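Only one protein chain is missing from this complex, and each of the others stays in its spot.
And now, subunit A:
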Amino acid sequence: MIVRFSPANMCIILAQIAVGIAALAMLALAPPAHGAMLLVPLMSDAPAARLARDSHALLLEQGPAGSLVVLGDRQTLFWPLLRAGVLAVAAPVPLCGEASDVLA
């Protein structure tokens, strides 16, 4: 039995799917409480490395597009770095290498 959805119903379904995918992405990219994180500068002159060191994080390696892979605590890194224009997210292995995986 093939059911054709009306445009309104299709919009509702797609909206809920988008909510689900966004939630899953948010869970996947949320920085861990402690472990490898990817610091993505949102502004070009954001001093990501200095701020990470000031927050007692360990610099692991250079990430893609000027980002940094660090090892640290979410509580001390996330909000201070975000106020300075640096977003801390989970460090995916394909982008950040095996170091993030091993040290995590």
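Here, a contact is a pair of C-beta atoms (placed from the backbone, for glycine too) under 8 Å apart; a residue touches a chain by one contact, two chains touch by 3 or more; residues count from 1.
One rule holds in what follows: contacts and distances are computed from a predicted model.
Of "Methyl-accepting chemotaxis protein 4", "FecR family protein", "Anti-sigma factor antagonist" or "Pyruvate dehydrogenase E1 component subunit beta", only "Methyl-accepting chemotaxis protein 4" is the UniProt protein name of the chain excluded from the display. Interface note for the absent chain: among A:23, A:58 or A:82, the touching residue is A:23.
In the full complex, subunit A touches the hidden chain at residues 3, 5, 9-10, 12-13, 15-17, 19-20, 22-24, 26-28, 30, 32-33, 74, 90, 92-94, 101, 104.
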